[in-house]
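Of the protein chains in this complex, all but one are displayed in their positions.
First chain written, first letter: the chains are A, B and C, and each begins at residue 1.
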Amino acid sequence: MNAPEQMKQFRHIGTRPIRPDGVDKVTGKALYSPDFKAPGMLWGAILRSPHPHARILSIDTKKAEALPGVKAVATGKDLPTLESLVMHVGEGASDIVDISHNCLALGKALYEGHAVAAVAATSPEIAREALGLIAVEYEELPFVLGLEEALAEGAPVLHDTVFTKGVDPKPDKPSNAAMRVEMGKGDVEGALASAAATVSGRYTLEPVHQGYIEPHACVASWNGDGQAQIWTSSQGHFAVRSLTASVLAIPQADIRVTPLEIGGGFGGKTTIYLEPVAMVLSKKSGRPVRLAMTREEVFRATGPAPGAVIDVRLGADADGALVAADVQFLYHSGAFTANDAGAGVSSAIGHYRIANTRVVGTEVLCNRPAAKAYRAPGAPQVNFAVESAMDELAGKLGIDPLDLRLKNAAAEGDPQTSGLPWGRIGYVECLEAAKAHPHWSAPLGAHQGRGVAGGYWGNYGGPSTVNVSVAEDGTITVATGSPDIGGSRASMAIMAAEVLDVPYEQVRAVVADTASIGVSMVTGGSRTTFATGMATVQAAEEVKRLLCERAARMWGVPADQVEWRSGAVACLAGEAQGQTLSAAAIAGRSFHSGGPIAAVAALSAQGWLPGFGVHICDTEVDPETGHVRIVRYTAVQDVGTAIHPDYVEGQIQGGAAQGIGWALNEAYIYGENGKLDNAGFLDYRMPVASDLPMIEAVMVEVPNPAHPYGVKGVGEVPIVPPLAAVANAIHAATGARLKDLPMAPDRVYAALHPQG
Amino acid sequence: MRIVVMAPFDKEFFGTGRLDLAPRNLFDLVGKLDALAPGFAAIAQPRVHFAVDGVLETDWTRPLAEAAEVIVLPRVGGG
Amino acid sequence: MSSTVYHAPGTVEDAVALLSADPTARPLGGGTDLIVQMRSGRLSPGAVIDLKRIEGMSGVRRVGDAFAIGAATPCTALKANAGLAAAWPGVVEAANLIGSVQVRNRATMAGNLCNASPAADSVPALVAAGAVCVIAGPSGLREAPVEAIPVSPGKTSLAPGEFVVEIRLPPRPAGGGDAYLRATPRTEMDIAVVGAGVSLVLDGEGTCTAARVALGAVGPTVVLVEEAGAALVGTKLGDDALAALSQAVQAASHPIDDKRGTVSYRKAMAGVLARRAALIAASRAGAKA
Partner (left out) sequence: MSKIRVSTTVNGDHAEFLCESTSSLLDVLRDTMGLTGSKEGCGSGDCGACTIMLDGEMVCSCLVLAPEAEGRTVATIEGVAEGSVLHPVQQKFLEHAALQCGFCTPGFIVAAKALLDRNPNPTEAEVRYWLAGNLCRCTGYDKIVRAVMAAAADLRQERTPA
């Protein structure tokens, strides 16, 4: 293991400077997707299926095309026919055919809100009017929304091309079970049968939305020579480029994607919805085309996180050592095969040492919008079940719930569910920090209860490209290909300034477009500070080396006779001994010493480590109304090293708040007709400021030895534990064990008054 | 060399979770696995992670002469 | 292309004429319901008649000990009127539970009433308080009790050409107090799952001499539950009286299951909230008795 960097005295790492893009954002100058306009731009609009499942018999666009001001109309037939090809799109694997058919339906509409046709016109009003003139003939088909219903014999099958993956022998009939993932070891049934204490339960969750406040929008301009520009916000403009190019079957380099500021993503903006459609409309009209979703469209047509049905059994010996775990669950895929079940399997029970395990996850297709990544995708659902069951087990054994977790907590070298050994993880440290925190022992008031839950997320590394260049005056620009979704420009500037030992303000970080920097994976998987940060450090180190080399040549001394000292090069020998050359002095004359000073680091970052968190929640439950108030909340997390602690805390607080919303009130509500009944912020109830207390973020730092500054991903972990932490706190306050989310007042009331 | 294939790929492609192969590197392994189960190579990049002797390896050029075990497991992305 | 015409008449007469000329025309007060409905396509009126340019339409007037509240008065302005807030705290609080501060700076009680949602927050409080509407129409002005306005979700008893110009609250009775409570999953920015307004009068001994109880979101309109008021009259709001109140309220509740709540939860909450609101109203009555 490397010497821990953290022993060093850092100049910038761990400080809290103001982000470089801050002033633009507090003054309203920052340009987000819906803010962008191109000269001569047309306004697009999308016609969506009113039916949850229907065959599209015909689409007549003639009347719409004839409306004055309408310049183009597109349907699924305007997209090229593609061969099946599974692509990695940042948050998981998707078939490009599915992505295409989700952008514009072909043959069948698979959910209410599925895009069926699109128009571009000279005003938004004309575009909307034109939608009403498109005649779509549907044959309504039986639909299915529920997980078990979708797997039942005779259920309407969404795709006749889907045969369950991961079962042997391969099925000979198509079904809605898209994929089955099973991992495990030992003798689960035997161990459960001989366990001193067991618990079991069925847990259910509804789909929830990422809830970013910026709706999807883009402007596309596709010229007759095949070259195109797209302006959009996303978690990865390179993913936008590769997916759009693949859907349209055109060369990637013909598309230049300019990233606009992104108004939240949480995983939901790692894919594309609008871009290929805007491209087709632009090609047809010869003009730039803007497409933007309303909030209602965002709810009806973009990715929710899957709902779930989860069966859990846990067994322990009399001392509380876990001996067996059996977790079997179904996740909604929605209309197209999604990815969360595999992650759910990996994220269910790996935080505990258990000899006998079975974890089985199944992706289930149904007539809902296609599930998309949402912050630690696939983990919170299964964690809710497992950590609720752990709480129940602690009660049964009469063991403090934190002690039960400590007794079983996985540490470095222990096996994960896959069998791989954990690296330098910090679960035990988080549990110990939670136990030592004053919150854990603070007194509680009437009707109050305290819950705790632990959880983790694997995080990621992957490809990033960074260009560090030195201006003639010695100031530094860091250009990355990673969209900044929550302060990463500040973190990159901090890391580069740390390497170069220069003031933070001497370094400016920007997000470059796809034509200006090399390929970078999405800002997702909690990878950016780790992987793009690693590239930033590597490129800054190379710039430092170049500056030293140039200075040595300017002085006419061998390269080993100079040294980087306090942001400048010092000469150690010869006539110039004792002199220094600043970056400005070197870069200002670099045209005469070999050319401009810049370095690109393009790497595929390895050595990422998962993050672990332990959350403590106090609730107060009104026994007469079932209303739950979050009284106090503390989120402990191993963050590796906090580069900019404010934004690390912000990730933890924001993730916890989303988890609390998921626990208490957020849910997709469907009518009997298969249509979404709460497609707006009024009835899709995300927490408002008055719903929450301060959320104390406690950063435990167990550095990652594989990163130059010890970084571990932090963004996703904090949404994992809250669901069970809240449920366990409600149980502590009331004695009622709620196993169905959301734990809205009517559900809590029903649990407290079982006789009605 | 022991090749351990985890779910869902064991059943999806190979009908077994244990194989014995001698790949030069992970590119070579992908090729050998594709020969056993055509179609595997097409999904390897988007869906598969490899672990060499217990450590995830995304550099497929790394020589495997000294390695004892490669685990083929599902790639987990993030949001 | 938008086919809705915007008018901002300067007089009540002009507004009536415009509304009479187009049966699909809608008066625009704060717009927090109307504009949402127009945007979503649920409503496309031929004209919107902005009432805010009409003299006297915005603001609270004191008429002796009574209050006249212009139809275009935003909810937050009610709070700013100390006399009104002291006399009818339940009404003012109810109106200031609607939406957010941004919404309440626009939303009006008259709009809340004429939107005819059974879950309208201000309406149960107004009904409990015995408020009356002044309605302008082709044949001049008329008055009607607030509870007579909504007839079913989204529908009012107003005739073509009519609109509410004013809501009148009576003088606060000696020994009177009122309160409104609602159940919502969130603390703010929510629609009542159930709402309960209570207005009552206590004599010097603390005995209830009059009580009105109104409920929201337990039927197609806000309902005045006379039996519930009667359950309190003659009592000192002891446990038995409160139990009788809850029972009467539940008996009068005929809610539906929807995305905001279940039948059983709504019935249960009607009882709980009416009881809690009665106790607050009583404490307010007692405080001033």
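Observations on the structure shown:
To be clear about the criterion, a residue touches a chain if its C-beta (ideal position, glycine included) is under 8 Å from a C-beta of that chain, and two chains touch if they have at least 3 such contacts.
In this text, all values refer to a predicted model and were calculated from it rather than measured experimentally.
Shown chains touched by the hidden chain across the complete assembly: A, C.
If you put the hidden chain back, the residue from A:76, A:215, A:369 or A:611 that touches it is A:215.
From the set A:420, A:656, A:706 or A:725, the residue in touch with the chain omitted from the display is A:656, counting the whole complex. When the full complex is taken into account, the listed residue touching the unshown chain is A:692, out of A:428, A:602 or A:692.
Within the set C:27, C:74, C:89 or C:175, the residue that contacts the chain not displayed is C:74. Of the listed positions A:35, A:414 or A:432, the one in contact with the omitted chain in the full complex is A:35. Touch with the hidden chain on the side of chain A covers residues 16, 18-19, 21-23, 25-32, 34-35, 37, 125, 210-215, 261-266, 294-295, 485-487, 644, 646-647, 649-651, 653-658, 680-682, 686-692, 694-695, 697. Contact residues of chain C toward the unshown chain are 1-6, 8, 28, 30-32, 35-36, 38-40, 48, 50, 52, 74, 76, 99-103, 105-106, 187-189.
Please note the rule applied: only the chains that are shown with their structure count from here on.
At the far end from chain B, in terms of centres built from Cα atoms, lies C.
Between chain A and chain B, the centres computed from C-alpha atoms are 26 Å apart.
Here the CA centre of chain A is 44 Å from the CA centre of chain C.
Averaged C-alpha coordinates give centres for chain B and chain C that are 67 Å from one another. Multi-chain contact residues, meaning those touching two or more other chains, do not occur anywhere in chain B.
Looking at the complex, you find that chain A touches chain C at residues 125-126, 129, 296, 624-627, 664-665, 669, 677-678, 681-683, 685, 687-688, 690-691, 744-746, 749-750, 753, 756. Those residues of chain C that touch chain A in the complex are listed here as 1-2, 40, 183, 185-191, 193, 258-262, 264-265, 268-269, 272.
Those residues of chain B that touch chain A in the shared complex are 4, 6-12, 15, 42-43, 45-47, 51, 54-59, 71, 73-79.
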